[in-house]
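One protein chain omitted, others in place.
What follows is chain A.
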Amino acid sequence: MTTSPFDSYRPPEEGRRRRRPSVGSQATDAARDLARTGRTWLNRDGGGRREAPAVPDAEFTDYYGHPVIKPVPWKHEIPAYLFIGGVAAGSGLIAAGAAATDRPVLLRNSRYTAMTAVALSGAALVADLGRPERFLNMLRTVKLTSPMSVGTWILSGYAAFAGVTTAAEAARAVRLPRRGALATVQRTLEILDTPATVGQALFGPPLAAYTAVLLSDTVTPVWFESRSHLPFVFVASAAMASGGVQMVLGPTSETGPVRRFALLGVGTDLLAMHRLEQHLDGLDLREPLETGAAGRKLRLAKLLTVAGGVGTLVAGRSRTVSVVSGVALAAASALTRFGIVEAGIESAKDPRYTVAPQKRRLEERRRQGNVHDSIVTVR
């Protein structure tokens, strides 16, 4: 039984545990004494020695440095998937271009690249799941509010078209007999070839771009705040990566358009990354992109992008320069993906990056007299 004067404001408990009168009157008496002297635990004013607080006074506005949000529990498989998926997406477009402009070696190379990449993408995604045996649960629903669900269907659609084009390419390569079931299969594949090529090309851009939404649709500060710029970085990165791979694999006589494609990627990547950095700088969120392992990766990525871009520009008919530039561009793309993912995860681990931008935008809204949408209210 407590003896706080506030007990007088406690409503009677209904139906159970009735106070015994003797105890009740004692409490009331004690409370009345306190009320008479006016001294309670609430208005006593020091005197006597007190224990020093266990935690020294500090101007912290976070909770013991604990993160406010949780970083996504993603390992290296996800940035690897972002890169490989980018290669797949770009390769599909290159394959369509090669088919349209009659470049057989480029067509073959890009189709096989696309199929390999999409298979590796699937493997990376399954490996990343907490329960890989439940991968197919992803296909039990279509959910437009979930970029991961949308992406799964984009990847599945892309893989289906890539399967057909790869089979058509393989069937051409192995010279099947002219009669019988195999010949029917080959004829079917020939008929399906063009629509599948177009389908693969149309699924390519969504495959390259959705991964940016996948990252941005989280509360991870760096990713969420990058939402207006990240899709451009990612499609540019996909163009660089897929172009780079084909520059490595194909003869220079057929890879002219691929070099142009990669160069457009380089230009867009440098511009979009610059704008992304400027944007995050304004929110005091640039630090995760510049420090630690992520910072090193992104700096190296920029260096390789510029070097690979210059190399691509001057490569001409030189196979060696073309291969070296291609490798540089693909590596730059991979490093960009790893750097962005790691920077995001770092930004989620530090409460500063979560709390400071939120407080700033809250203050900004309050200064503008906009107080209706605050989660903190006083009435």
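For the reader, a short list of remarks on this structure follows.
Here is the rule we go by: a contact is a pair of C-beta atoms (placed from the backbone, for glycine too) under 8 Å apart; a residue touches a chain by one contact, two chains touch by 3 or more; residues count from 1.
The definition used in the following text is that contacts and distances are computed from a predicted model.
Of the names listed as "4Fe-4S ferredoxin", "Inner-membrane translocator", "ABC transporter ATP-binding protein" or "Phosphotransferase family protein", the one that matches the UniProt record for the absent chain is "4Fe-4S ferredoxin". From the set A:79, A:97, A:199 or A:339, the residue in touch with the chain omitted from the display is A:97, counting the whole complex.
Within the set A:76, A:317 or A:359, the residue that contacts the chain not displayed is A:359. Interface with the hidden chain, as seen from chain A, comprises residues 5-12, 27-28, 31-32, 34-35, 38, 40, 42-46, 50, 53-55, 57, 60-64, 66-74, 89-90, 93-94, 96-98, 100-101, 128-131, 134-135, 137-138, 140-141, 143, 145-149, 152, 201-202, 204-206, 208-210, 212-213, 216-220, 224, 227-228, 231-232, 234-235, 238-239, 256-258, 260-261, 264-265, 268, 348, 351, 354-355, 358-359, 361-362, 366, 371-379.
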